[in-house]
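I have a structure I would like to understand better, so I am pasting it below and will then ask my questions one at a time.
Shown here: the complex without one of its protein chains, the others still in place.
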Amino acid sequence: MTKTNSGNFFEDFRLGQEIRHATPRTVSEGDVALYTALYGSRFAFNSSAEFARACGLAAAPLDDLAAFHVVFGKTVPDVSLNAVANLGYAAGRFGVPVFAGDTLATISTVIGLKENSNRQTGVVYVRSVGANQRGEMVVDYVRWVMVRKRDATAAVAGETVPDLPGSVAAADLAVPAGLDVAGYDTVLAGSPHVWDDYAAGERIDHVDGMTIEEAEHMMATRLWQNTAKVHFNQHTEGQGRFGRRLIYGGHIISLARALSFNGLGNAFKLAAINGGRHVNPTFAGDTLYAWSEVLEKLELPGRTDLGALRLRLVALKNRPAGGFPFKTEDGKEYDSAVVLDFDYTVLMPRRRLIP
Amino acid sequence: MTKTNSGNFFEDFRLGQEIRHATPRTVSEGDVALYTALYGSRFAFNSSAEFARACGLAAAPLDDLAAFHVVFGKTVPDVSLNAVANLGYAAGRFGVPVFAGDTLATISTVIGLKENSNRQTGVVYVRSVGANQRGEMVVDYVRWVMVRKRDATAAVAGETVPDLPGSVAAADLAVPAGLDVAGYDTVLAGSPHVWDDYAAGERIDHVDGMTIEEAEHMMATRLWQNTAKVHFNQHTEGQGRFGRRLIYGGHIISLARALSFNGLGNAFKLAAINGGRHVNPTFAGDTLYAWSEVLEKLELPGRTDLGALRLRLVALKNRPAGGFPFKTEDGKEYDSAVVLDFDYTVLMPRRRLIP
Partner (left out) sequence: MTKTNSGNFFEDFRLGQEIRHATPRTVSEGDVALYTALYGSRFAFNSSAEFARACGLAAAPLDDLAAFHVVFGKTVPDVSLNAVANLGYAAGRFGVPVFAGDTLATISTVIGLKENSNRQTGVVYVRSVGANQRGEMVVDYVRWVMVRKRDATAAVAGETVPDLPGSVAAADLAVPAGLDVAGYDTVLAGSPHVWDDYAAGERIDHVDGMTIEEAEHMMATRLWQNTAKVHFNQHTEGQGRFGRRLIYGGHIISLARALSFNGLGNAFKLAAINGGRHVNPTFAGDTLYAWSEVLEKLELPGRTDLGALRLRLVALKNRPAGGFPFKTEDGKEYDSAVVLDFDYTVLMPRRRLIP
């Protein structure tokens, strides 16, 4: 019997199956420093312990996407080692903030299965819940992936496609306990623009571009203990579909989010991932640009100090975002420069009328 | 109204203007590890908590240049986003040591303005003070940059060129509180050569060479949250002046300082930056060498255990430092291999006559 993990194939999944993923991970100040070095993120809430304390937290939390990547990475050996494609995300909610010293573990449940008509592959829908050492939810999200079958003739039981929300409702967004933006200093945060200043439909060109190197995306992906082979092995990928190592989609999300600081500097906390698609592959040498659109302005129940913005974050490769490239004229396909279409919700301070 | 920061242009600066820079930054053990990984620095005072404690400190402080880079990085979005060139440094003094957990923030004051005769650009002189969460000065320095004008016809008020010292006087050098080199172990420090052994005029070839990779300088520059575009975007820089990404000058200073360990292993603490010029651009693939010249030996008021050396640190690209390449024969221009001419002051233990 082989002792190596060859991952699950489509016919190995069962509806309702619960998977306790391996190798929990204690996050640290080292991860924080690497996150900054890899993405250049500058949100003051994550960058400065003093700033976070002024907002009522005990310390600066990790970037929400760092927590997401750790939680996601745990699922790869069980869920997507035999994946052909990572199709989408939905119903993602961020829970308690993650601090250096917390240990994260992930448990997933199979909530949907749909074989493809060619019987070579099928789509697996998984709800994954990342929790800290106290069992508090850190991030809870659904993703679906197209997974190979080991045996095309294998029968698949209980096919269901789950009903997924278009977006997370304002009432379901978690605000960190004790968060008080009365002490939020927009000068130190680097942007004067608060929730009140954004309008639904508004588009923001984040201007800056960032070129990606092989060493960077591989270090990032290993940091998250994501074991998907396509990111690491030039010896096989050189003979593969693209002739090169594919960059982990989450690396693109983090880079685009970091670029979005320039225009959304007060979008200090991710609250939800409503949806997301990796539209085109990205490779080392590509330069990433990003733009955002305000999809919706959300009031938060019981709070006048804080609002939420639902945003579309679009990442482009090797094309500046000035013209907001998105879909082809007929709206059917994405522009070939688009690599990420990410729908998420952030918390942002509102203007204080009486200071 | 655009919500992205396009930076200040020359005519936006006013003499005496104070800028509270955004995104304070808590430094950590993660930054220390990355500093070691990126530069290979080996000064025992920063490398070993036990060594630092034996010298009277509570823990190993961060490398002084790491603190400098963080403080400098904060100024970029406000001061040099539209810079054509970083012209020089002067009057730099290091204050209290920085420890993991400290939060650094920077405030700058415009102390000089001089429009160039072509009216397309002008030189801005800025004094920047980095302080920790207790408001204690960490590093205080002047730099001047050539900045583009938005509008060549714009009037510029109050032109002044500040009077800057040639070097920081011995009396103005800060010695960390509690520092006691009685417990300084030169064997563990890796060099038997103390202050007494160096002579003014002495030159040291630091022998080793270090090749720079794109991923390294970009990770470093992002770690310092330095947002200057020229370091990151091959898509635009490929069409630019050099056809490639320019390496952040501070990266070169740190690499050269790390190389200087071999010959200056007891130069354990930076005390001043007297001056500095980035003479030629550096690119990924270049191999850096360095040599030092002792410019001056300084006694420290009231201390017989400790002295200071004023040093010239010269970094070269793709040429070993054996012949001490510096300026052309007529002394008018730098040798084409020289990339950095850095004038700084270090603290170094003196020989104890009675052990």
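Chains here go by letter, A and B, matching the order in which they are written, and residues are numbered from 1 within each.
To be clear about the criterion, a residue touches a chain if its C-beta (ideal position, glycine included) is under 8 Å from a C-beta of that chain, and two chains touch if they have at least 3 such contacts.
Note that the coordinates shown come from a computational prediction; the quantities given were computed from them, not determined experimentally.
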Contact with the hidden chain (one of A:E29, A:E50 or A:D140): A:E29
Among B:R20, B:H193 or B:R244, the residue in touch with the chain that has been omitted: B:H193
Contact with the hidden chain (one of B:F51, B:F68, B:F94 or B:F342): B:F51
For subunit A, the residues touching the chain missing from this view: 2-6, 20, 22-26, 28-31, 33-34, 77, 100-101, 103, 105, 133, 213-216, 218-223, 225, 227, 229, 232-236, 245
Positions on subunit B where the hidden chain makes contact: 28-34, 36-40, 42-44, 47-51, 60, 100, 187-191, 193, 197-198, 204-211, 213-216, 219, 262-265, 285, 287, 318
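Methods note: only the chains that are shown with their structure count from here on.
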Whole-Å gap separating subunit A and subunit B, where each centre is the average of the chain's CA atoms: 36
